[in-house]
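A single protein chain has been omitted; all remaining protein chains appear in their positions.
As written, the chain order gives the labels A, B and C, with residue 1 at the start of each chain.
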Amino acid sequence: MKLPKICILLGMLLLLYGCWNYREADSLFLVTGCGLDYDFEKDRYRMTVEIAAPEGSGKNVEIKPKILSADGDTVFDAVRNIIRISSKRLYWGHAQAYIIGRNLAEKSILPLLDWIIRDAEPRETVVLYISKCETAEEIFKEKIPSSRMLAYGIYEMTTSAVSVPKAPYVQVYQLYGMLTSDTGVAYVPAVDITREGGSFTPIVTGAALLDKERLAGFLSEEDTRSLLFLRDEIKGGILPVKTGSGPMSGYLSLEIFKSSTIVTPVFQEDRMSFKVKTALEVAVGGEYEQEKYLSADQTAELENICSQFLKNKLEDFISRLKQDYGLDAVGFGEVLKRRKPGLWKEVKSNWNEETFRDIDVQMDVKVTLRNTGQYLKGL
Amino acid sequence: MPRQKEILSNWSGISLLGMFMMGTSIITMAGKDAGMDVLLALPMAAVANILLAFMYTRILTLYPGKSMMDLQEMIFGKLSKLFYLLTVWIALHVATMTLILFGEFIQVVSLPETPRYFICGFIAALAIWLVKDGLEVMGRWAGFAFPVFLLIITGVSLLSIEDIRLDTLGPFLSKGLHPLLTGTFPLIALGLAFFTEVFNHLGNSRKTFRVFLFGILLTTFSLFFVYLRNISVLGMSFTQSLYFPSYAAVGIINIGNFLQRIEVAVSVNFILVGFIRLSICLYVASKGISRLFGFQDHRAITAPVAFLVMAFTLFAFRNIVELSEWVNSTYPYYRVPFLFFLPLVTWVAGEIKARKDRRKATLPPAL
Amino acid sequence: MFRKRKRRTSIKPYRAGRFAGYRQGSPGAGGPEAGAPEAGGPEAGSPETGSPGTGSLTRSLEDNIALFRNIFQQDDTLTLRELDVPGFGKACLVMIDGMTDSDVVNDNIIQPVLMSGRVPVREPEDVGQPKVGEQLKAGGQPEVRGQLEVGGQLAVGGPPEGSRLPEDFKEGRAAWFQKCIIAAKAVSRSSDVSSLCQAVIDGDTVWLLENEPEGLIIDSKGWKTRAIDEPKTETVVMGPREGFNESLIMNLTLIRRRIKTPNLKFEFMLIGRRSRTRVCICYLKEIAKESNLRELRNRLEKIDIDGILSSSYLRELIMDSPYTPFDLTGTTERPDIVSANLLEGRLAVLVDGSPCAMMVPFLFVEYFQANDDYYTNFYFGSLNRILRILGFLFTISIPGLYLSLVTFHHEMVPSSLLMSIYAARQGLPFPTVIELIVMLLLFEILRESGTRLPAFMGQALSIVGALVIGQAAVEARLVSAPTVIVSATAGITELVIPRIKFPSIMIRVLLLLMSSLLGLYGFLFGLIGLLLHLVELRSFGVPYLQGIMSFKKQDLKDTVFRGPWWTMRTRPRNIAREGEWVRQQKGSGGTGK
Partner (left out) sequence: MLKIAFFITIITIFVFVDLIPALRRRNIRYAAAFLAFSCLALSICILTELGVKIPSPAKPIKTAVDALLRR
């Protein structure tokens, strides 16, 4: 009875040899990133993709970035229309950066987000950016001197933000989670172009704040850092602290080793407030006015100054968040929802518009100095 | 060709049970409609499963070595054919669902152009081979595959520790008890009823309940960790909006830019457990059909039954939308008469018959 | 069959002549075991058994000689040595040149026979006991000769009168020669022509006497055999260097020398209608499972084939699942491996003329065990075993995995790697799957030609192989470099376990084809099928995969890991007899444990 069993396998293989999804790597173009815009005049989406295109022949094949763009009625249509230009199918599994132009983002980011999540090829771990330029196309269309993939460069700038917390690292699945939460506030990294020495380089800077699906505004790098502090997303990096006033005086850089932020709702006499407790463990990475902080007492004093500085920053950020945007980007609403689901149900309908603007936030920042680097005594 | 009685070892039994129960939940996260409460629903369902296992154990041990169908034949005589028919119906139905899910999963996730029947054909052929080899081989196969399966689950879950954010959990029971109940019900493994045709082959019938218990606990633990991982990694809303949350959750793993893109591990797991689920259904269906026609051996009928299942996959559900709606809202209730009331009736009748038999045995004959 | 077994108990010394006896018992002299099933016993005298002669000897020597000449027509190796024995008349020795030991024939047969007429009369009480042999052994012939010379009394006119040797002549003159004259260690009488012929073919000398209807079969087997040296295919770093050769008896000695217990049993059988090959089942009586032994005997007895030239013939004839590419019997050329297997309760089958012993039952895990594991440090042994397992997994899976990753699941390959594969594949004429199949095929051709090639041509082969396939093909952009790397890796890892070569080639190709259909899913289906096949296999009733993935601590000691000897207290499960699982009593050995 074994021979027939072998026949089963062989017969099926030989008689029905069809490989529907068999695709050689060289029959595809790898997409490394894309930009999506909306042409309001033509009423069509405009997709710009960066692909890895081979150049040269024989043994000396080099992979170089190439920019293609096409229009389409929907995002997917635009994606497919590119094939007409590229002549090969695009492969999205390795795309890392998806950029939405500001014009489109002010209307909605959903067309792109929906396609990323729904289609099997783009991964859930990619990063969606919002361009500070009018269109995303501009970012790609700038001349790039190197053979590096622009989109990968942008993506790496974001992932390295762990040590330079100036832009958030928000992957698409996290973005989806934020957008579908009850508050519906989300933030994604923002891209801009810097002009340095005549060449244009894209740079990831700050964050874009989203209200539901629409762009609400851009946060500066400093505000982004505050936001990340409040959301407990800081994993390292440098915190410059200004300890004095005047030019060149008293900037002190602290290297962050550990940071944790806990938000708890507090109820006092019918008034809801939030207590934000941030604990920081830092080391002095570099200082200018050395003599000042070397004894044990002085260390404590330094800790106080730093705590106060950070506290001011954060409070300032929250108040601006409340007044300028009226968007709960910090996630107080989520905390309330987990702690007091009953109360949340009552307030959630106009949380961002009213309640959030009203709440008090008590900041409690504690900076602990771990060491002062290799230096015992300054110059 | 009469073969000697096949004997399942305890571990084989546990593996078969565990893999059958994980079957589709591992990939579709049955009960995810309950929201956060699904994490509470899992232990509740486990309690219900253990209660069910009591009943099934009792059916199996009333007359050791007799399966439920044997028992039905003893009790109901000719009428038992009706019982077989119902069992065959539900077994075919579950097999069809499993097979479709296989095809849909592979198609949606990675091979969009490959026709579904082609994928299904391969799996069905393997399942025919396995079922024809008999229960003992099936058990040994599961005994080998189950540790691999558990290893993958553990490994992958350990890898995603970095992405787990426990503070996203909660609130629990925010919408009252109703979601909890609707989440629990699909998780109750009424499919355990199929094992009344399998566990009569256990080497030691006194350990039947222990096998049930261990299998259920192992499954509940594994599922709990998988659910916990999915929810805390993806967030509840994203989890609920996906057909295959586990696949997405594992796709997010990225350790040092090196260990990433390993979601295929989930596919491997799903195919291993789904394969056993399909084989068990096929086994029960072909056994029932061979009993309906009065055949000695189910092996000769296995292949055509599998063809039938393959044919059903062509029209039973148009697409995964229909399938997932059916699986989530209709199937948990639809299966109750087949998988709960049928064994219940058999059990009660069997209990009565066993009492009678025992009395007969103790009474002096012909007084 | 039973006759052999019965005979075994009565004959003590083992050497080439140990078999001389069993053939000459006339057919049907079964004795008490006559009712036992005898499947085509070779000496049944049927025409196919290969013994052309039938019937019995006549009293006329001329006729008998003519008979032999007739049977061995056109066979010029047949040697007839006619003698004139003083006092007895004419006699004739029939033998085959090259099969007999000339020393034995000259010194132990011809000389005593020629002298027999002159032997001084002995006391009757000396007669009837095989003193001659012993005497010869102890003192050697010169003593006899000396005695004769000194005595000088030549007993001419040999026809023995009844008064001289009364006891022996009652049984006939042949018996007298058998018992008193011939100085060979096994001598028997027969009048059956077919058995006499067979004896001649086996290398014995047949002694015919004028006016005597019985011939003597005198054990004089002797031929050149290969020396005992280390098997070429199974070398060992540390450990015994002896290997089997083509002589069955020699091989049995090698085993006997390692296991010195009377419980070590050797059962002989004759298989092959024409080749009439001796086959020996060895086992340890107290450990081996009786049911396995019965099954093995049964299966061997059922074999009906005209020739057995190697133990591999038997292996295919007795496999549980004849179509599987996997070995269901173990095979080795090393006596130490056979002994170790016997001590685990396995049975070994040795075949005359083949240096390969066959062992049953054979488990899958034994592919990964090597005798070196046991002779070296157990950490090292375990490491090597894991390497072998990895080698097997790599060799079956690498081409399939590579194919499915680069043609179906691009998302799983790291971006940078995909880019380089992408660059390497630009402008190549053939699809990856064809490239892989061709490259794997080329590797197998290189390997196969390397095995059969004389050593001095090997270099040319490797240079051509390495240059043409490795470099030129890539540079000419016929195949991509990654494909060459992948197929070479698969080929090299295949050689980690030479024995599992064929199954791994087959599985690899199947997995490759499956992968080209459905990508990783096809690959996985292939693996599921492979596991299914392995699970359904049994070797003598023992599940083939037993011992792998077991959770019992004791089972793991000698599977994936080679545990230290003091931990291996039990034999592998299901192989030895029930209740005979304990290898070491608790607490014995393992100082410090």
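Convention: a contact is a pair of C-beta atoms (placed from the backbone, for glycine too) under 8 Å apart; a residue touches a chain by one contact, two chains touch by 3 or more.
None of the values given here were measured: they were computed from a predicted structure.
Engineer: Which listed residue (B:41, B:55, B:127 or B:310) would be found touching the missing chain in the intact complex?
Structural biologist: B:310
Engineer: Specify the residue from the set B:8, B:125 or B:202 that touches the hidden chain.
Structural biologist: B:125
Engineer: Name, in rising order, the residues on subunit B that touch the hidden chain in the full complex.
Structural biologist: Spelled out for subunit B, the touching residues are 93, 115, 117-118, 121, 124-125, 128, 289, 293-295, 300-301, 303-305, 307-308, 310-312, 314-318, 322, 325-326, 329-330, 333-334.
One rule holds in what follows: only the chains that are shown with their structure count from here on.
Engineer: Determine the shape of the graph in which chains are vertices and touching pairs are edges (line, ring, star, complete, other).
Structural biologist: complete
Engineer: Per the definition at the top, count C-beta pairs in contact and tell me whether A-B or A-C has more.
Structural biologist: A-C
Engineer: What whole-number Å value describes the gap between the mean CA coordinates of subunit B and subunit C?
Structural biologist: Using C-alpha averages as centres, the distance is 50 Å.
Engineer: State, to the nearest whole Å, the distance from the C-alpha centre of subunit A to the C-alpha centre of subunit B.
Structural biologist: Here subunit A and subunit B have centroids separated by 42 Å.
Engineer: Can you list the subunit B residues in contact with two or more other chains?
Structural biologist: 110-111, 114, 118, 122, 129, 260-261
Engineer: Got the subunit A residues that touch at least 2 other chains?
Structural biologist: In subunit A, residues 5, 18, 21, 123 touch at least two other chains, as defined above.
Engineer: Which residues, counting only subunit C, touch subunit A once they are in their complex?
Structural biologist: Touching subunit A from subunit C are residues 321-324, 406-408, 410-411, 415, 418-419, 421-428, 431-433, 475, 477, 510, 513-514, 516-519, 529, 533.
Engineer: Report the residues of subunit B in contact with subunit A in the complex, numbered from low to high.
Structural biologist: Answer in residue numbers: 108-115, 118, 121-122, 125, 129, 167-168, 170-171, 174, 234-235, 237-238, 241, 248, 251-252, 254, 260-261.
Engineer: Which residues of subunit A touch subunit B in their complex?
Structural biologist: 5, 8, 12, 16, 18, 20-21, 120, 123-125, 171, 173-174, 176-177, 180-181, 337-339, 341
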